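What follows is a single structure, written as structure tokens, with notes after it.
What you see is the complex with one protein chain gone and the rest in place.
Every chain is named by a letter (A and B) in the order it is written, and numbering of its residues begins at 1.
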């Protein structure tokens, strides 16, 4: 049994946007007991991250860290869309655009402190498309 | 045909802990000829890595490199569990918590030099939970 779903996530600037409950509920509705969820982000300047869902300072530190690691003022050739353009590609390359999470007893096997986030790397608001796919029974 | 399994990996400080043979044997016991293995780490301060399994200095260099790339003395807000806390989240974000490895002729298609490792980012001993999922026939 398989299912596909297109999610749209609206972002308002750089940072981590949690959507754990959206995908958890969608998986529960598929009524599979055992299976695999794949989450796929259709962009090259926004990515996916599983990270701590408790203390919000973790997300702030992650955002600040990637800002230092792939800074806006690097020696980049590509800057057609502004100074946040190339760093957005680099921060996407350093994280990932796909996640695979097993399903057991009808639920995602996420750990207690794991949340699923869209990591927006552009400054302006964007609408990000994320595809969900399950296979299982 | 699907199967699920919960692994527990005990760690004694930061570094790479190989568990290739454990997952290879488990996959062989599933008696699938073609399929897909997903490995999922249920934590935000330990991650998964496929890396060279021959020269141990590669693992030491990887550990030292991530120690420099996401250092303990960074300008972090989050330090509720000590100075190794936030670097552990960052090193997890820079690697990954899920792996997908195809199965062919009943075995994982890992390359000759590829080993599968749990990358522990915390200083104290931990028990890490890793979920294995196969689908195939």
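Worth a mention:
Rule of thumb we're sticking to: a residue touches a chain if its C-beta (ideal position, glycine included) is under 8 Å from a C-beta of that chain, and two chains touch if they have at least 3 such contacts.
Remember, predicted model here, so these are calculated numbers, not experimental data.
Among B:9, B:27, B:62 or B:118, only B:62 touches the chain that is left out of the view. Contact between chain B and the absent chain runs through residues 34-36, 49-52, 55, 57-58, 60-62, 64-65, 69, 94-96, 99-102, 104, 109-111, 113-114, 135-137. Residues of chain A in contact with the chain left out of this view: 2, 4, 36, 38, 40, 42-44, 69-70, 74-78, 80, 86, 89-90, 92-94, 96-98, 100, 129, 131, 133, 135.
Everything below uses one rule, namely that only the chains that are shown with their structure count from here on.
Measuring from the averaged C-alpha position of chain A to that of chain B gives a distance of 20 Å.
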